[in-house]
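All protein chains but one are shown in place.
Presenting chain A:
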Amino acid sequence: MEQLLLLLIFLPLVGALVTAFSGNAAKHVALVSSIVSLALTLALVCNFSPNASTQFVVDFPWIQELGINFHVGIDGISIITVLLTNVLIPLIILAGYQHNYKNPKGFFALILFMQSGLLLVFTALDAFLFYIGWEAALIPIYFICAIWGGKDRIKVNMKFFVYTIAGSLFMLMGIIYLYLQNPAHNFDIQAFYSLNLDSTQQCWIFWAFFIAFAIKMPIFPFHTWQPNTYTEAPAVGTMLLSGIMLKMGIYGVIRWLLPIVPSGVQDWAHLAIILSVIGILYASIIAFTQKDAKRLVAYSSIAHVGLISAGIFALNVQGMQGAMVQMLSHGINVVGLFFVLDIISNRVKTNRISELGGIAKQAPILAIVSLIIVFGTVALPGTNGFIGEFLLLMGVYQYNAWIAAFAGLTIIFGAVYMLRMYQNVMLGKTNELTIGFTDIKGSEKVVLYTICVLIIVLGVYPKPILQLSEASVQHLIEQVTQKLTSVN
């Protein structure tokens, strides 16, 4: 049982190696590997006791001379992200089934390699390990997007890569600084938590970490890489980026930024929230004007993430719990949306909203499932999106009612541009492009049905998820407020 987490982290790596040498069966091998990971994750969730403690801890020295330990563990916060990763990866692999990728071995092996990196990020309790995972997740997605992407892929992905690596290098600088401050000279997260940094130090560390996380999420004005990268990436790459990878930034804020530099956060939270809200409004307005459905969803993702980050920086239990649920929901919904768009573009070779229309008549099942996903995205009550956004808005409201009012516009705006897109794509007259549209089948059905079930189940009965994270979230907020009061 103790080694379950190790198995969870390294299984995808083994899977990636097997996939890389598996010839034509690559996608099946990858799928099997990811499903085994999912099964292990479910076993982990079942054995997880929902309290604030860190469980399944594995800790052994890795590079002793440098104070680096292989220290991983899971608490109520990381279990959500681990669950998210391992639920989505099989769906994403399955979503890749309909494509005939050139060199599928490399493609699916990279996905599994990335899964390993992501899990390392979400479970690391050693800052150095966290950094390793952070970069290890970036390299595969760079290759996925740049090899199998659209025609502008090289330039766009170079921008994406340099952008993110710039952020992470400054984070590395912050990590080294904390390491040097730590009298025990190691990267242990608890040691980092108990450092006594003055407010100038906290300010610098805050920015070193915040920029890395803000670029990953992305928060306005660090978002400029995102729409192009999402649009040019292959559908699977977009799903990985939007569904899982951006949660690395959110998770980083919760796990590393808030507890290590609480007064730095307190000093700058206002700015962070305002940037997030500007991002929400800005992205929503731009989403209105998009002619390409994929770009529209990309911008809507910025808006949703803005709300999550605002909820986190509000520094209260509601906001944080909302962020937990919404991380999961947003991941599921956005993967669903991008998959629907991928199905469409796969059949009619375009995602331009004006060229589509009347798909519902030809493909009623697709129309229904995508309606459910759209409802989830616009946070209709009874869907998963509602729980998360409701809690987030409540959290932001407690922080400041005016900011909450502006942040709440995301729901209204979102409903408008999402439903308008749905209307233009699915409803209306069937044109010559969409007349031959065939309905979903096989693996497409499996993926979309699963997503719809998740959307509804989480929307109607979110309690298990909330319970998983509740104790840890409360503990985190207490920890932060305690540290703040002791400073003041």
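In the analysis below, a residue touches a chain if its C-beta (ideal position, glycine included) is under 8 Å from a C-beta of that chain, and two chains touch if they have at least 3 such contacts; residues count from 1.
The rule we apply is simple: contacts and distances are computed from a predicted model.
J.: I want to check something: the complex is missing a chain, and I'd like its UniProt protein name from "Sugar ABC transporter permease", "Redox-active disulfide protein 2", "NADH-quinone oxidoreductase subunit N" or "Thioredoxin reductase".
T.: Hidden chain identified via UniProt as "NADH-quinone oxidoreductase subunit N".
J.: Quick one: which of A:79, A:127, A:147 or A:303 touches the chain that's been left out?
T.: In the complete complex, the chain left out is touched by residue A:147.
J.: Using the touch definition up top, pick the residue from A:161, A:375 or A:437 that touches the left-out chain.
T.: Final answer for the missing-chain contact: A:161.
J.: Of the residues listed, A:93, A:114, A:132 or A:340, which one is in contact with the missing chain?
T.: Of these options, the touching residue for the absent chain is A:132.
J.: On chain A, what residues meet the omitted chain?
T.: 62-66, 131-132, 135-136, 139, 143, 146-147, 153-154, 158, 161-162, 165-166, 169-170, 172-173, 176-177, 179-180
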